[in-house]
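Attaching a single structure in C-alpha cells format; questions to follow.
Every protein chain of the complex appears in place save one, which is left out.
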Amino acid sequence: MAIDISDRPLPADREDSSRLLLEVDNLHVEFRTRDAVVKAVNGLTYSLSSGETLAILGESGSGKSVSAQAVMGILDSPPGFVTNGTIRYRGENMLTMPEDQRRKIRGRRIAMIFQDALSSLNPVFTVGDQIGEMFRVHLGMSKKDSRVKAAELLDRVRIPSAKDRVKDYPHQFSGGMRQRVMIAMALSLDPEIVIADEPTTALDVTVQAQIMKLLSDLQQEMSMGLILITHDLGVVADVADRIEVMYAGRVVEEADVGDIYARPAHPYTEALLKSIPRVDMKGQALSTIPGTPPNLARIPAGCAFHPRCHRAQAICATDEPEFAQVALGRRSRCHFWPEVLDDQR
Amino acid sequence: MSDRDIGDPDSATPGATSTATAQVGGFGGRQASLTADAWRELRRNPLFIFASAVIVLMLAIAIFPGLFSGVDATNKREFPCLLSNTVGTPTADHWFGFDLQGCDYYSRVIYGARPSITIGVVVVGLSVLIALLFGTLSGFYGGFLDTLLSRVTDVFFGIPFILGAIVFLSAIQGVEVLGLITLERGVTTVIIALTIFGWTTLTRLMRSSVLSARDMDYVQAARALGASNRRLMIRHILPNAITPVVVYGTVSVGLIIAAEAALSFLGVGLQTPAISWGLMISESQNRIQSAPHLLLFPGLFLSVTVLAFLMLGDAVRDAFDPKLR
Partner (left out) sequence: MGRYVARRMLQIIPVFFGTTFLIFAMVFALPGDPIRALAGDKPQPPAVTIALRDRYNLDDPLLVQYGKYIWNLFQFDLGTSFRGREVSDIMAETWPVTVKLALTAFVIEIVIGLLAGVLAGLRRGSFLDNLVLISTTLVVSVPVFVLGFTAQILLGVQWRIFPVAGLSDGWPRSYILPAVVLASISLAYLARLTRTSLTENLRSDYVRTAVAKGLPRWRVVGVHTLRNSLIPVVTLLGVDLGSLMGGAIITEGIFNIPGVGRQVFNSVRTQEGFVVVGISTVLVLVYLFANLIVDLLYGVLDPRIRYE
C-alpha cells in the first residue's frame, strides 16, 4: 500500500539545510517519434537539499528542460517516456507513485516556473483567479479568501498596487511583471522545491537582475530548494550554490559555483567559460565552441562531446568516460579531467 | 560520429547572454524552403494522392469526354436516344442505364462533368485574382483604401449567397451587354453570378493574411534595405500570405461546383439542353422510386468530385502548417 506523503505535515526544522529533498538517480527519458527515438536524458543524477540553489546549465537540446518536466511529472507521454531511474522526493520514488498521489505533490510541494509567462498563463482568466486557483483546488479555500491570498502574494513579489492588479489579465502586465505573477503562483502554497525553467531568458537584462534577486530573496525567506535551469552562466554566478553542467542528456560536470568558475574540470565547461565575452578581451576574436550540439537520436559513441572537443583523443571516440570524483563534492565526466584542471591559471 | 558538418560556422555560443543561441539559417545541406518541405510532405500523404487522382480523372473527363464515352462531343444529336428505352435500368452495354428520353445515362453523366468543373475552376480562378488584388492592396495600404474596400466587401457579404445568385440569374436573362451580346442563362451567366457573390470570402482571407504578414520582421527588414512597396508586396508578403487563400481556394472549387449544381437543381442555373449534374438530379425527382439510378450516378459523381477538392484542400493545409511537423 503506497504511503501518501502529500498529507504528511512538514517537519518543524525546515531551516535544516542538510536535509535531502530531491534525489534524481540515473534518469533516462526518451521520445519515441515516427522517425527515430530521441534520447533526451541519459543517466542524469543529482540531488537537492533544502535551502540550496542548484543550477542546471546547458545548451538547448541538452535535456535540461525535459528532466525538469520528468521530475514534475508533466512530460508529454506519448511521445516522451521515462525508461529508467528513480526520482525520490523525501525518500519516496515519485515514478512508482499512483497518479493522484503525485498530483497532490505537484504544485503544492514541488512547483515550477516557466520561461514565457505570456503563453504560460491562461489569457482568459484574471491573474487573481489563476493564483487563487491554487488555494481553491489544493486547500479548498473559498473564492473570496483565495482572492485575498492572491493579492497578498502579488504584493510579496513586489508588484505595485497589488489589490487592484489582482483583477487584471495577463496581457495587461509587462514582461517582468508577468514573470513575477508566475513566481507568485508557483510560491503560493509554500512549496519545498521550486524549479525555475529559464525564468529570465525572455526578459531584458535589467529586469533579469531584478527577477533573480526576487527569487533569491524569496528562497531565503522560505528556505526552499531551488533548481534553476538556464543556459546563462552570468545568471548562475550570482544565485547558485552548486552547478550541474549538462550535455547530451547527462551531467558532465558537477561542482560548487566558486570551484567551477575558478577552475573548470571538463573541456565543455572550460569552453563555455572561455566563450563569455569580457571587457578586457576587447579587440580579440570571440572564442566559440566549434560544431553544433548532437542530434539526440544519434548520440556520438564514446564521449558525447568528443567531436567538438579540442582535447579529444582516440579513447574519447570509443570509451564513455566515468563520472570521476575530482574532489569532495566535485565530479567530472572526462578522461582527461586532471589535464583540464591543471591548465587553468 | 556526428552527422553534422563540423565546419559549420554557425555554431551556438552558449554562455553569452540572451538570444545568441538562435541558429541563423544554418540548415546545412538540403534546400529547406517551406514549399519544398510541403511538397515532400504531400507526396507521402495518401489522402493527397487519392484526391489528386480523382481530380485528374475528373479533369480528363471534362476536357476529353469523348475518350470516356463513345459519343461524339460536338454533335449532340449523336447521343443514342430511343424513347423506347425510357428510364431503363443499367445493363452491360449501358452502365448507367437510360434517362427520361431514353438517352444513355452514362454519356450524359460524363458530359455533365465539363460545365460543372469549368464553372468551378473559372469562378475560383477569378475570385482568387480579385482576392489577390483587393486583399493585398487593402491589407498593405490600410487607411481609407482599406476602409472603402472592407465596406464594399461587407456589402456583398451581407447578401445570402444562394439568394443573391437566384435573384441575379432570374433578372439577368435577356440583358444586352454593350448592345452586343444578349446574356442567356448558361455557363457564362452562372460564372458571373457565382463570382459576384463568391469573391468576398477569399478577399477577406487574403486581407487578414496580408495584415499579419505586413508587420513581420522580415518585411521591416526588406523595407529597411530599400525595397519599394511594390516589391515588398509581390516578393515578400504575397508568397507567405497566399497559403490560406490557396487552401481555401482549393476547397472553394468543390463548393462552387456544388453551388452550380444547386442552382441548376432549383432551375435558375443551367437549363436544358445543357447538361449538368444538378439538372439531372432535378429531373430525377419525379421518378425517384422507380428509377433510383437517375439520382444515384450524377449524385455520386458530384459528391466524389466535391469530396476530392475538400480532401485536397485539407492535405495542402496540413502540408503547409509548420506546427504539424
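Labels A and B are assigned to the chains in the order they are written; within every chain, residues are numbered from 1.
The rule is simple: contacts are C-beta pairs under 8 Å (C-beta built on N, C-alpha and C of every residue); 3 or more make two chains touch, one makes a residue touch a chain.
Note that the structure is predicted; figures quoted are calculated from it, not measured.
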Omitted-chain contact residue, chosen from B:Leu100, B:Ala227 or B:Leu266: B:Leu266
Listed residues B:Ile159, B:Ile192 or B:Val246, member touching the removed chain: B:Ile159
Selected from A:Arg108, A:Lys149 or A:Arg180 as touching the chain missing from the view: A:Arg108
Residues from chain B at the interface with the omitted partner, ascending: 151-152, 154-156, 158-160, 162-164, 166-168, 170-175, 254, 258, 261-262, 265-266, 278, 281, 285, 288-289, 292, 295, 299, 302-304, 306-307, 310-311, 314
Positions on chain A contacted by the hidden chain, ascending: 72, 74, 103-108, 111-112, 114, 116, 119-125, 133-134, 137-138, 169, 171-172, 185
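The criterion applied here is as follows: only the chains that are shown with their structure count from here on.
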Between chain B and chain A, distance of the C-alpha-averaged centres to the nearest whole Å: 51
